[in-house]
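Heads up: the structure comes next, in structure tokens.
Complex shown without one protein chain; remaining protein chains in place.
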Amino acid sequence: MGYEEPVTDYDKIVENCTCAFCGSNCDDLDCLVKDNHVVAVRHACRLGASKIMEDEDQRLKVPMMRNENGELVEVEWETALDAAAELIANSVRPLFYGWSETSIEAMKPGLELTELVGAVIDNQATICHGPTVQAVQNVGYPLMTLGEVKNRADMVVYTGSNPMNAHPRHLSRYTTFPKGWFRKRGRYDRTLVTWDPKYSDTAKLSDIWIPFEENGDYEFVNAIRAVLKGKKLKKDVIAGIPTEDIYELTEKMKNTQFGALFFGLGLTHTLSKQRNIDIAIQLVQDLNKYTKWVLLPMRGHFNVNGFNIFMSYEMGFPYGVDFCRGYPRYMIGETTTIDLLNRKEADVFLVIAADPGAHFPSGANMHLVDIPVIQIDIHWGPTTELADIVLPGTFIGVETAGTSYRMDSVPLNMKKAIDPPETCREDEWIVTELLNRVKKIKEASK
Amino acid sequence: MEYILKNGIVYDPINEVNGEKKDVMFKDGKIVDNVSDSAKVLDVTDKLVMPAGVDVHCHLAGPKLCLGRLYRPEDERRGVKPKTDITRAETGFSIPSCPATGYRYSRMGYGTVVEAAVPPLEAKHTHEEIIAIPNIDIPTLPLFGNNWFVLQFVKEGNIEDLAAFVSAWLKITKGYGVKLVNPCGSEAWGWGMNVHGIDDPAPYWDVTAREVIRGLAEANEMLGLPHSIHVHPNDLGHPGNFPTTLNTIDCMKDIKKNSEYRNQTIHLTHAQFHCYDGTSWRDVTSGVEPVADYINKHDHVTMDMGQVTLDETTTMTADGPMEYDLYELTGLKWANKDIELETASGLVPFIYSGRNPVHSLQWAIGLELALTIKDTWKVALTTDSPNAGPFIRYPRVISWLMSNQRRMEMMDNKEVHSWAARKSSLATLDRDYDFYDIATITRAGPSKIYGFEDRGHLGVGALADIAVYDLEPNNFDPSINAAAVEQAFGNALYTIKDGEVLVKDGEIVKVVSSRHVWSNVQGFEDEEKRVIEQIMPMFNKYYTVKFENYKVHDHYAEPSCEYKINASK
Partner (left out) sequence: MKQITLTPKKFSSIALEFDELILDEIYNWDKADFDKYMVPIGNSRFPLNDYFNIEVKGSAQGPEDVKMVIDGDAGRVKYIGCKMSAGEIIVNGDADLQAGAEMTGGSLTINGNAESYAGREMRGGELTIKGNVKEYAGTSYIGEWRGMSGGVINIHGNAGKQLADAMSGGEIYVKGNCDILAGIHMTKGYIQIDGDVTRWPGGQMKNGTIVINGKLGRLLEGFESEGIVADPEVDGRQLTGRYIKYKGDIGVNGKGTLLLNAEKNRSLL
């Protein structure tokens, strides 16, 4: 990678934009705009910058429906919206999935539509940090905003996540490198620890690397907790880690002044699933007897946490909420997307701002082949190949303003920098249109 | 639209109306003194009529609530109600979903409810929830007691800049008044520590709660805010904490009030949690007497009860260290949320039981306070919802206050543990509140405390926020009918908000948006600008969001109810 000349040819700078990529929601981006295109992004990481600048790449620009030959062809907005509304209004087990890359403003009519037709509404948490939410529900949630870590933390632990690749500015903007009020020397005032079977890029930067064995997370944390309670460990090696290392680490964690534990899908999706998080949370709770510890899940999409928050305050449950009986129900494994698809229950699938085609297990995707799929998105992706109706949205945080919640639940108003393509419509508008059309159909059939 | 509410028995303490049979007329959302012949008549002959309720202190919207809902699905599935043609589905018992919160307050005849703790960084979240709560006006109190800028100004003794900061931050957060929670203690919790008493400085800051309370009070009065400082003192829930409570209110006695409407310079919130004597949970006794005695002798302080209702509930407060103590006590799931540069907070589910001696004593202490403070204008009814119990229990608390017979019955029947009678003076207090007293502690007093001149009463020009209950005060003795009192106050015959009937016969008949109530201070603009410029380097360096994205943009606070305050410098 060679040196790139700074971009100087631009019309205007839009400052303090919020990045619409990962859950770090960096809100310090300066978008350089020329001819209604973002030609450069200052402060963003490569992931964020490329997503923002390459907004036109494989862009869905017009509404489409699948014709009798099975090809997606352009149709009028009216036609596509009416067809989608008809499918939704007549379904018995509709499932509305996605929402993590759109705004709270778009979720509102989405929930209203869900309540109206008695659908299941769910987001990407169901395939990522759902186990985290379950663990939180079981044992609690000692967390903080990221600035607490920046200003106070002298020990930062990452486990089951590799922020250097997945949340590239997490260390530099929030946790490890910045100079904080009580950590005037930034990185030099902190101990960085990675627990991970892999020697990840984050592990390479760390002062301590604990490579516990795969699926060994629960056992490893259980051993630390036993040591905290004064137990002498029996085995020489636990979950792949020599016991003396466990003693040493425990001692360090007890004697730090402010510790922060960040965890990712490496913890949520190994053998013990939510129990890995469950026991990690309890470890942090235990450590607070000695000193200050907090934790935070490394949320992926920029508004995946926002959906969980939105659903909690609107309807009391964070994700996988089933309204088929006229009131909300929440039961992991029963009202959650993958289960409903694997069991072939869903009969219409609306997907907004998500790519199940790329992320779902094949069994679930097999069912999507068999049922009508309505896609609201900005890019052509594997899901488009499964879709029967495609409704092109706009890019939140670049083309359309909206609210999102950072991984630590700090709410942000994401600005817009450029205008959307004329043929696209805002997510909020599309969902509201669907809602109004379904209302009409329901009223007519009364 | 014009209405005439006919022949009710009206209790309107601000206008000194005490159980008079009269008509209440309103037009276009306001109370008027006459209406035309075409006015719609609502016949409420002999029924109990009051201004709509005003709640001085509740936790109903914002990040803590949301965290509570997110992590307590077992609470959410209690109180589930399917949607109707008018209402959305309801969930939750101690931490109801937003729609349920609005419906339930509305059914109880409430019109205004204060959200008592908003971390400025997440104020947008609070306002988003207010948008989702229907049927009540919601003022919010941003948290200032552990804010780093506040600590700095206080340390410098720079009250004018502190006032400008408060004024600016009320605009930025669309907040109504100044809240302090465990001043300096929640900052100490940033290190897993706490402070004890009002003269124990926050670590590294060398600033004490006394200095913070006095500094913010002086700033509050410099701005002439409609509400006084609203204080959750240090040492909440600790046996032997009453001296801290006394010190907190006493350190305020020389602060000069700058408001014509309210009487107090400090509002002591959820006082029940702050009136404990003894040294541990083994020898704890009521500490009400000295606190009530002080309040009876001084007019600069008002309080609300924080009445324990003996339910399974969810505790939540910006008092982070207290919640950890509670977790160590109960072992139930502990959540915590520290907010950079501003505050801490914590949550723990809690099961109050009448079989438990301590909980029973707490139950007694709340009632003891309300019954020993002589002037009902100094008392407001709260349960610090959901901390001491969910707000849907207000009708029950009213029934306890109105009936010594019921209180004695509970103590005699062992519905509460004998500690209630043995360790407090409750069993010796035979005072019964009457309807005028209830109207005072649930509407008139609260609106005075908050400086709401336009609500909490039924005088001409006031908002047409009215509650009618299915009780006939002239043919009914509340002191021997506790169950009927509870039933009536829980299911308003009518709840009228801004002149619209929202509840009829205990059911929601109309849903309207709640307003965001906030204070917009006029006349401090130059100072605000200067102070913001002055603190900006520190803001940019230590917050993790940009200032532009920090504030609550106007569209988050629509529809708004803005009070313009003329600051008198």
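We just call them A and B in the order they show up, numbering each chain from 1.
Rule of thumb we're sticking to: a contact is a pair of C-beta atoms (placed from the backbone, for glycine too) under 8 Å apart; a residue touches a chain by one contact, two chains touch by 3 or more.
Everything numeric in this text was worked out from a predicted model, so none of it was measured.
Note on the undisplayed chain: of the listed residues A:6, A:70 or A:333, the one touching it is A:333. Only one residue in the set A:223, A:249, A:315 or A:390 touches the chain that does not appear here, and it is A:223.
The chain that is not drawn here is touched, among residues A:13, A:271 or A:358, by A:271.
When you scan B:77, B:127, B:171 or B:337 for touch with the missing chain, the hit is B:77.
Residue A:279 is the one among A:49, A:75, A:279 or A:414 that touches the chain missing from this view. Residues 91-94, 117-119, 134, 137-138, 218-219, 222-223, 225-226, 228-229, 231, 233-235, 238, 271-272, 275, 278-279, 282, 286, 323-325, 330-334, 343-345, 347 of chain A touch the missing chain (whole complex, contact as defined above). Where chain B meets the omitted chain, the residues involved are 71-75, 77, 332-333.
Basically, only the chains that are shown with their structure count from here on.
Taking the mean of the C-alpha atoms as each chain's centre, chain A and chain B sit 35 Å apart.
Residues 15-16, 18, 27-28, 104, 115, 133, 136-148, 150-152, 173-174, 179-182, 257-258, 285, 288-289, 291-294, 308-309, 312-318, 323, 325-328, 330, 403, 405, 409-413 of chain A are the ones touching chain B in the complex.
The part of chain B that touches chain A in the complex is made up of residues 61, 63, 65-67, 69-74, 76-77, 80-83, 88-92, 95-100, 121-122, 124-125, 128-129, 132, 148, 189-192, 204, 324, 327-328, 333-341, 348, 541-546, 548-549, 553, 556.
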